[in-house]
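Here's the structure we're looking at; comments come further down.
Complex shown without one protein chain; remaining protein chains in place.
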Amino acid sequence: MLYMVHMLVDIPATLPKGEADRLKADEKAYAQRLQREGKWRHLWRIAGQYANYSVFDVASNDDLHETLTALPLYPYMTISVTPLAQHPSAIAAN
Amino acid sequence: MLYMVHMLVDIPATLPKGEADRLKADEKAYAQRLQREGKWRHLWRIAGQYANYSVFDVASNDDLHETLTALPLYPYMTISVTPLAQHPSAIAAN
Amino acid sequence: MLYMVHMLVDIPATLPKGEADRLKADEKAYAQRLQREGKWRHLWRIAGQYANYSVFDVASNDDLHETLTALPLYPYMTISVTPLAQHPSAIAAN
Amino acid sequence: MLYMVHMLVDIPATLPKGEADRLKADEKAYAQRLQREGKWRHLWRIAGQYANYSVFDVASNDDLHETLTALPLYPYMTISVTPLAQHPSAIAAN
Amino acid sequence: MLYMVHMLVDIPATLPKGEADRLKADEKAYAQRLQREGKWRHLWRIAGQYANYSVFDVASNDDLHETLTALPLYPYMTISVTPLAQHPSAIAAN
Amino acid sequence: MLYMVHMLVDIPATLPKGEADRLKADEKAYAQRLQREGKWRHLWRIAGQYANYSVFDVASNDDLHETLTALPLYPYMTISVTPLAQHPSAIAAN
Amino acid sequence: MLYMVHMLVDIPATLPKGEADRLKADEKAYAQRLQREGKWRHLWRIAGQYANYSVFDVASNDDLHETLTALPLYPYMTISVTPLAQHPSAIAAN
Amino acid sequence: MLYMVHMLVDIPATLPKGEADRLKADEKAYAQRLQREGKWRHLWRIAGQYANYSVFDVASNDDLHETLTALPLYPYMTISVTPLAQHPSAIAAN
Amino acid sequence: MLYMVHMLVDIPATLPKGEADRLKADEKAYAQRLQREGKWRHLWRIAGQYANYSVFDVASNDDLHETLTALPLYPYMTISVTPLAQHPSAIAAN
Partner (left out) sequence: MLYMVHMLVDIPATLPKGEADRLKADEKAYAQRLQREGKWRHLWRIAGQYANYSVFDVASNDDLHETLTALPLYPYMTISVTPLAQHPSAIAAN
């Protein structure tokens, strides 16, 4: 089941650089693992912003929530979620 | 080159049903042709709305504009466009 | 799986009263059938508005979309959907 | 009498972790006690956000205000309240 | 129990003048009866707008909803409702 | 002359508790004095928020401004003002 | 007593041209009479819009409301009002 | 050439009082000098807010920008600018 | 003197096609004449919308207003204007 997720990241300047770097590395590893597992189906950078549009393929709303709140940068993100359904004109199944 | 496109459709009640049906059929044919050609890479319905999120893969801003304004339902759509860039954590190229 | 759904109804004055009445009766019958089936778990009127907050319990985003677009008054509604997850402090399962 | 309540939580990074943990534990205990008493009728997590939709069943606006301001995390919440009325198509009484 | 109610009136130009005049007269009579009964405690015009701020003193959310939807001009109003509680610094009871 | 005033209070966590308590006590005393004098005609708490709707009865815009900026909590408030006029359906004079 | 007033005019295409022209002429005459009387102290066109910023010098909120609702184009305007006070750095009295 | 300028001032609590006082005194002197020179034609306080509406009479957009950025409190202001044109119903030239 | 102008066009479906076509042709001729004269310095289509960003080089706010209101499609446009100043890092004069 697919969800469009918009993430806006805002890491405060008060976070020590070392900790920020570690969080970003963890975030990258987590994101790549979930992409390889098929859960994080698409990940695009929004041009000019520290933000992304992502498509998640998860089993349920609960699964989505757990996946998102486990993001290492979650405490610094503003997230909005849009549930996606099959479009009647799409040639591929969701 | 990828763009996230949000389309909200609002067909006025004054449009004769026959014309509306014809436009919708044309829209579907056009959408499926562009999907097969790879230009309209993704098409998802937003649950509960006459709206969609789409990802277009086009050569340029001009190509995108021509593609969108050629939509049979374009006169009845409110469209917003977000240019997408490669995300450093994405495991696939855009 | 639960979704919070906000529906705002705006029936145009140009719709003949007979047709509006028929649609409202159909809407009521449909709403009550779905409530009895357990799909439309809660339905509350927003005080002072022709609007409601509803909670739907459906199998998927697709199921939700089909259920909402089948509403007899759907063409006259503005709908927004919020996916709900289990709250860790809730004493009941969703 | 029912109210839809939307709570968005934003605990500042400057709050010591120990104090934050204590407040969260108090919040959970308070929320569960009110649910058992029937005052906090529903509590749902909004997927992807540190936010919830809740339905309160209280005696009055004053009762609601006292209940909400007594939340241990109240100082860190942005709250909005929507009064709910009986929907004519609802099969259950509020 | 008190509620702040904001009403914005927008009577379409297509409504025949005779019917609009009759509705306005009914609205005035209804408003004055409810003020005399104590239910519509305050009624103020917003300077420069066809809008008002009102305070209603009703028994419940349901009572408020029934009172507002019975307004003769209700179909032409956009209404928002804010539940009011006793302010700790107020010298009068609500 | 009446004005609807909406006040939203946001006392920063960095303000020492002693100073905050003193300001709140001063605010209460000031509010009650003005209510007794008839200048602050109504004061209602917005349910669930550290905010109020108030009606002021002052001689002029200048009088209103001086009255509001003299509020002990003024530096921590976001205030919006709506001038009120006599409503033709009101049974009482403003 | 001064008020900043923002007026946005939207004359519907369905209004017969003759009637629109008559209303505009009436509006102009009314505006110029009030300017000569000193009530409509300033009148500026917002560049690129059918809108204006105006400053009114009236006796009260009621006076302002009556003045504005008597505008011949009032039914086609969206008006917002901001009460002005003496600025401590102004070298002229309001 | 005239411009309507809206200035909202927000001096952070962390600015030492002495420095804030000096900036305010400088701001007042600067504002009064520009008023005497005719460049800052009007200056009104918005009732209930640390904000003003001002009308500037300057030679160009560049002149306006230099004038505004030279405000001693400029770093603490949110400014919006609306270019004004001669209104056809105004009895005075801009 | 430069201004950034955003124009959003919304031609109602009720306008006869012949009249709409004539207006569009007039608009094009007018736009091209002003570009050749140097007044309409830039004109860009916003991808996916019946809208444009334009830069005008005019003598004054009045000149801009007259230029914009003379647009054949002006009655069907929503226009917003941003005055531009010389940027200190720009290598070219405005």
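A few points about this structure:
Each chain carries a letter (A, B, C, D, E, F, G, H and I) given by its place in the written order, and its residues are counted from 1.
Here is the rule we use: contacts are C-beta pairs under 8 Å (C-beta built on N, C-alpha and C of every residue); 3 or more make two chains touch, one makes a residue touch a chain.
Since the structure is predicted, the reported quantities are computational estimates derived from the model, not experimental observations.
Contacts of the undrawn chain with the visible chains, over the full complex, involve A, B, H, I.
Only one residue from B:L43, B:L71 or B:L84 touches the chain missing from this view: B:L84. Hidden from this view is one chain, which touches chain B at 1-3, 60-62, 64-66, 81-86, 94. Touching the omitted chain from chain A are residues 13, 45, 47-49.
Listed here are the chain I residues that touch the chain not shown: 2, 4, 27-28, 31-32, 35-36, 42-47, 52-53, 55, 82-92, 94.
Heads up, the rule we're going with is that only the chains that are shown with their structure count from here on.
The contact pattern of G-H recurs in A-B, the pair among B-C, A-B or D-E where over half of the contact pairs coincide by residue number. Between the Cα centres of chain A and chain C there is a gap of 29 Å. With each centre defined as the average position of its C-alpha atoms, the distance from chain C to chain H rounds to 50 Å. With touch defined as above, residues shared between interfaces to two or more other chains in chain B number as follows: 45, 47. Every pair of chains meeting the touch criterion is listed here: A-B, A-C, A-D, B-C, B-I, C-D, C-E, D-E, D-F, E-F, E-G, F-G, F-H, G-H, G-I, H-I.
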